[in-house]
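All protein chains but one are shown at their positions in the complex.
Now for chain A:
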């Protein structure tokens, strides 16, 4: 059993920032991560970090752009916090030595990005995330913060009070990948920073490790998941792998063409003013529409051309793109256009938190892509995720160290509920009658016991779970995962309709049933990736259900969520957050208010046109 004041689960940008912040508050903090920190997916981020740094720009403008980008489903207190804190956090990285690209005068460079009214995207080549991740890991090493790497966190140790708002989190259980031992971690504060669930989809820009573990664990422990139906599909990913071609390419002047050589963003009226630089959802839909109209390449792609920018400018600012296109698509973008298509990229929703990263369970925090403070609402602007990591990572770390007690404006937990929803589902949600035990909240353990007891109890439960999986000879998780990804890609993608969503729910249900027979065939304890992937797959099933359910219920068109038959944003009925809570194994769907009142203004919903 390991003991620390604060445990941060996940060592990507958000986790590292949280750990540094907690450490600066004097807490004994440790990072527990299934990958070595420098292998985290934050390293893949390309384009940049939005921060209002320069004359002519202001945090207020950044906040306005973000609220508009969110299609008014972001919460103003969270958005304003993001925009107020980002400049300082970004410059903090510069002070830590991050290798930002530079202006002539030596100050950090900024560039234009989609949906922004000012070129405020601060960047380091087309590999901003790599630099950000390494810079923060360096600071973790400098401070001597304990890192437990290659430890897979399987479950949170939470008390089993009936009301989630009375529960408290005392630590977590991790599988030591190298030895196969299960370890208990006891802590006063646990920060989940496990990143997004991109592996829900077959075609994604996300790493293989992005399986939404933290979201699924928090969900089963009783924290609602918020706005999960809002999934961002990035308009420019390479067709064969899903590798991302940064928005920086369009920011620098890259042009999208259909197979008839038309600059369709303008010529077909998708975004008459901003063209290629319209919001991601707008561009992704335009591309799919072009392909469906028969104006695509190879039936699934359009072309992104940057040749006219000139070799020099490309090599200077976008060199990484040349390597990506050559290595992963066999195309040299200095000589020919790159084929691109939309791919799953970012999960706007996640673990419900307030501005301090706190969830409704005492001692449990979340930050980064796995969390939903609600800064991105229905659509995230490019360059707004990295500032989220550093701003809310730092806040969650500080608060988990219990050093601040600012009263948050965002309310969390079931008591924030404004109404229930009863959406008609084609299957019994979450249920799989024959073996309920397997799918019921596994985290819950012992009322009012000591922290150690709660962790020990959860540890025993998890040991049992591993034994069962290892002993059973059954279905390979990879088949189940692949089926799940296929149905999500077919039915819960850029375009959505009722039949498709219902089909997805049926398929997810079938995956759940098949998962009952899943077995780990590798008998080894050492580095058993078969076991880990099997547990991850279970997490993906839970998340797929939450996401699809929310999408089925939301009968409007907002941000990244497009519904056939509901082609209008419906502010009268849908200016609210979707919440899904784990209610004894059945997802319970309810809604909470969107907060449009900021510090000294109200963000009136306007038509989103670019």
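Note that in this section a contact is a pair of C-beta atoms (placed from the backbone, for glycine too) under 8 Å apart; a residue touches a chain by one contact, two chains touch by 3 or more; residues count from 1.
Just so it is clear, contacts and distances are computed from a predicted model.
Participant: The chain that is not shown, which UniProt protein name from "Cytochrome-c3 hydrogenase subunit gamma", "Succinate dehydrogenase/fumarate reductase iron-sulfur subunit", "NADH-quinone oxidoreductase subunit D" or "Roadblock/LC7 family protein" does it carry?
Facilitator: Going by UniProt, the chain not displayed is called "Succinate dehydrogenase/fumarate reductase iron-sulfur subunit".
Participant: Return the single residue from A:334, A:427, A:449 or A:510 that touches the missing chain.
Facilitator: The single option touching the absent chain is A:334.
Participant: Have a look at A:319, A:467, A:499 or A:517 and name the one touching the chain we're not showing.
Facilitator: Missing-chain contact among the listed residues: A:319.
Participant: So one chain is hidden, and I want to know which residue out of A:64, A:266 or A:527 touches that hidden chain in the complete assembly.
Facilitator: The one listed residue touching the chain not shown is A:527.
Participant: Using the document's contact rule, name the residues of chain A that touch the chain not shown here.
Facilitator: Touching the missing chain: residues 35-36, 38-41, 43-44, 53, 87-88, 91, 94-97, 99-108, 125, 127, 130-131, 134-135, 138-139, 141-142, 178, 207-209, 240-244, 315, 319, 322-324, 326-332, 334, 476-478, 482, 520-530.
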